[in-house]
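Shown here: the complex without one of its protein chains, the others still in place.
All chains are identified by letter, namely A, B and C, in their written order; residue positions are counted from 1 within each chain.
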Amino acid sequence: METISFTSQLFQYLITGLTVGSVYAMVAVGFNIIYNVTEIINFAQGEFVMLGGLIMVFFHVGMALPLVLAFPATVILVTLVGILLDRLAISPIRQPSVLTLIIATIAASILIKGIAMFIWGKDPFDLPAFSGRNPITVMGAVIQPQYFWVIGFLIVVVIALSIFFDRTIIGKAMSACADNADAAKLVGINVKQMILLSFALSAAIGAVAGVTMTPISLMEYDRGAMLAVKGFGAAILGGLGSFPGAILGGLIMGAIESFGAGLVSSGYKDAFALIVLLAVLFFKPSGILGDIEISKIKRF
Amino acid sequence: MNRLAQEHVLDVQGVAMTFGGLMALSNLNFQVKKGTIKAVIGPNGAGKTTLFNIITGSFPPTKGTVKFKDEPIENLKAHKIADRGISRTFQTIELFSNMTVLENVMMGCHTCVRTSFLSSGLKLPRSHRKETEILDRAMKVLRFIGLGEKINEPADSLALGEQKILEIGRALASEPELVCLDEPAAGLNETETHVASSLIKAINAKGITVLLVEHDMKVVMNISDEILVLNYGQKIAEGTPEGIRNNPRVIEAYLGGEA
Amino acid sequence: MILKRITILITICLFSIGLLISCAEKPPEPKKTYKVGALFSVTGRTSFLGDPEKKTAEMIAEQINAAGGINGHNLELIVYDTEGDATKANLALKKLITQDKVSVVIGPSLSGTSLAVLPLAEQHEIPLISCAASYKIVHNEKTGKPYKWVFKTPQTDTMAVEAIYRRLKSYGLNYIAIMSVTTGFGASGRGELLRLAPKYGMNIIADEKYGPKDTDMTAQLTKIKGIGPQAIINWSVGPTQVTVLRNRSDLGMANILFFQSHGFGSRKNIELAAGAAEGVLAPLGACNIAELLTAYDVQRDVAMKYMQDYKTKYNEPLSSFGGHAWDAMYMVINALTEIGDDKVKIRDYLENNIKGFVGQHGVFNYSADDHNGLTDKAFAMVIVKDGDWSLAD
Partner (left out) sequence: MLQIAKLPIAIFAALIITFPWMAHQIPVIDHYADIMVFVGIYCLITIGLSLLMGYAGQISVGHAAFFGIGAYVSGILTTNYGLNPWICMIIAMLITAVIALLVGAPSLKLKGHYLAMATLAFGIIIFIIFNEEIEWTGGPDGMPGIPGLSLFGFKFDSVDKYYYLVWAFVLAAFIFTANIIQSDAGRALRAIHTSEPAASAMGVDIAKFKIIVFVYSAVLASLAGSLYAHYLNFINPSTFDLFFSIKLLIMIALGGMHNIWGAIIGALLITFLSYEWLHYFEEFEVIVYGAILLLVTIFLPNGLVGVPEMLKSWVRRKN
């Protein structure tokens, strides 16, 4: 009987954890983009991921578009959904309290889920892996080529975002809104537009996460909520508003789940990640890389 | 001016405060005599509000002791200090904007009269009696500060001057021995400033010790018994208004030719 | 004061709205219909059970009415969605009984919801045919007998587990790893796997779990790989049972014998597994494998007809769960045809006259001691070969 050495097992847990964690990290990054501009947590973030996966299936499998066309088409379509979300659900709210806005995003997520169920039904869908399904063996651990795509796209997203926020005028304007919306208004930045942009951007990132994870884990209409919860956990663990924090948080959550399932108890694996999260919060109330001073300025 | 009592109600010894390496206060010593009005002045960033926050328990000092009526209070939480008899106002108005004028002042009575969760939930006669008592006290304070007519208006609908007065009233409702007023005249017009100064004097006349931070030199010189001057977190002078007016270090550091 | 009064007014309005909606929906008084109630988890996380059940039941009701009803009586099927929620199931059953006045109830789809409404059926004395797996539904632990008013159509987990264990024993394998999803379906299967292991001399050397929305089970499988069992048994439904197969094949564990539960009964799963399902074994009921049945098999005709009807009507492959509703529906139709819509008579009919009933999931023989009525023959061991089912023998 073929077995696997303990070190290889550990390595396998790590690889698996990082891949799952990359998806959480991308969701968490999406949360942060919107949080930084608006202070709200967009609970429909998980639905962007779900839509990314299902729309990609429609383009790539249903319409047989090649990958290079289907991928951007999916991202554009989900971005449009993000824009619609802001226009239809967020910006019409006249006296927004943070909690009202959050409830609005929860309502929107229920609505999107319902529409997705109506369009795609309740069954899961598959997507062919981008570069085949022949796994590679490294140190006794098996790695699906798709894992590289997931982790790779996380890196691409991170680099693209840091260039966007540090080097472009729009990105800097968005950062300004994040720091102080009133001051940003005074210097002539259109805050409403920045909010719209933040929704578009995080929808696009959600779509990327959905497209890259679907070949690994399939996709169905009600996957969004759980991803949103995990991504929210990752964002909080890393420190809300911090992009490196989101990535760190996501990867840590993924790794704890994987190691917890492998080494301790698979039934309690989700609980382990959350217990670690609580422990971190009790010692550092603003998350690992969160700034306590900044979190004091925020209303919520 | 009231110079009868000479004992110290507040005694600040060797207080220092650093924020992440930045020295906001260093080795500060001073006393406040019972029944007097003491003003703390100094340029922006001199550490006045930091001093207030330490005295009222927003955070403990890095070093040093603060004694109120001979008992150390520097490590007590804000609400404990309030219970001991120190109340305060804020530089940026911190009224309870979702409450009426009356409720704001009633809130101030929290230190003296409070009901337990259970007895107020069950509406025991005890809690009802206490509520009446709070109401009486609050009405008395409101008449004293001259807002007796506006008790049912929402606090945030008042004019700025009235809001400042209301904040002072709220601080008085707890029947404190020491009130700390953080820039009571800031942003007020001349009439309002005048009202505020006479109110402060009236408070003092009731035997309540007043510590205030203020930029308006007219107010400070007019009402204080003693003045403490801070610059860069250090005491550069202390004394009577007369003495401060003529102190060369103060003139150099802060007053310039103004006074 | 006025504010509060208006608030009250609104409350009254809300009540009235509810009232209006209810009135508007009131169906015209039918001449004489037989009313059958159904509780399925049509939406929510367990819709994979309730959705095909509802479709099946509605299809059968339509067919019956199109053919002139039951002895001239129209068959009215009233379906409520429980969403897999115990509270909703409880409310819906009471509504079926007191409001809709049905004479028999089919469902609920889940063991949990079935156990939740079981006392109500007993209390209100209405026959209920559950479509859920757990043996607890038809086994009163206090008396050791079935509950008087409750029947069920699906094979119990016990039968599926025994089918798998017997097969393993015949191969001479006894070091096994089990995996299960942390839902009612998985937990109940896991319970039976653990309970029956000693009886069949099975050593469970790994017992791993995963959540119903998990995206990857590599960690659990890696642990199992490290332990090295002779066979793996997985108990889950929905996308996770496909993900498990894919992860397993990625980890190069395809050479370890792999059993799925009877929840694997849809060709879509083989398709979604994208080749990773080859060689996987599963105990399945007749309706999954109608084409594989020999011409002599009594179930062949009913299974083929159901499969074709379902495909024609809904244009999607059959799920074995729909078959449970099929079985329950036809038992009820038989009862209504024979003795009318009296509740007591229906119950007695089910208990005494369902003998040799040829259904989708086996041949049923109900009795006073057995309200499930199936034997272990109800499952055939099936293996995935060239992307399709094939009998394992």
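Everything that follows uses one rule, which is that a contact is a pair of C-beta atoms (placed from the backbone, for glycine too) under 8 Å apart; a residue touches a chain by one contact, two chains touch by 3 or more.
Because the structure is a prediction, the values reported are computed rather than measured.
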item	value
For the chain not depicted, the shown chains it touches	A, B, C
Hidden-chain contact residue, picked from the options A:117, A:181 or A:288	A:117
Identified contact with the non-displayed chain, of C:102, C:115 or C:277	C:115
Which of C:88, C:167 or C:361 contacts the chain that the document leaves out	C:88
Among A:63, A:80 or A:103, residue touching the chain not depicted	A:103
Which of B:34, B:48, B:130 or B:164 contacts the chain that the document leaves out	B:130
Touch list for chain C against the chain that is not drawn	1-8, 10-12, 14, 18-19, 21-23, 25-26, 42-43, 80-81, 84-88, 90-91, 94-95, 98-99, 111-112, 115-116, 118-119, 134, 136, 182-184, 186-188, 191
Interface with the unshown chain - residue positions in chain A	35, 41, 88-89, 92-100, 103-104, 106-115, 117-118, 225, 229, 232-233, 236, 240, 267-268, 270-271, 274-275, 277-278, 281-282, 285-287, 295, 298-300
Residue numbers in chain B that touch the chain omitted from display	56-58, 77-79, 82-83, 87-88, 90, 94-100, 102-103, 106-111, 113-117, 120-123, 127, 130-131, 134, 152, 170-171, 174
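In this text, only the chains that are shown with their structure count from here on.
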item	value
Approximate Å spacing (C-alpha centroids) for the pair chain B, chain C	72
Chain centre separation in whole Å, for chain B relative to chain A (CA means)	49
Separation of chain A from chain C, taking each centre as the mean of its C-alpha atoms, in whole Å	35
Chain A partner contacts - residues on chain C that touch it in the complex	43, 45, 47-48, 51, 182, 208-211, 213-216, 218-220, 222-223, 225-230, 238-239, 242-243, 246, 250-253, 255-256, 268, 271-272, 274-275
Complex interface listing, chain A residues touching chain C	1-6, 9, 12-13, 15-17, 19-20, 23, 117, 122-126, 128, 133, 135, 137, 141-142, 144, 213, 216-218, 220, 222-223, 226, 257-259, 261-263, 265-267, 269-270
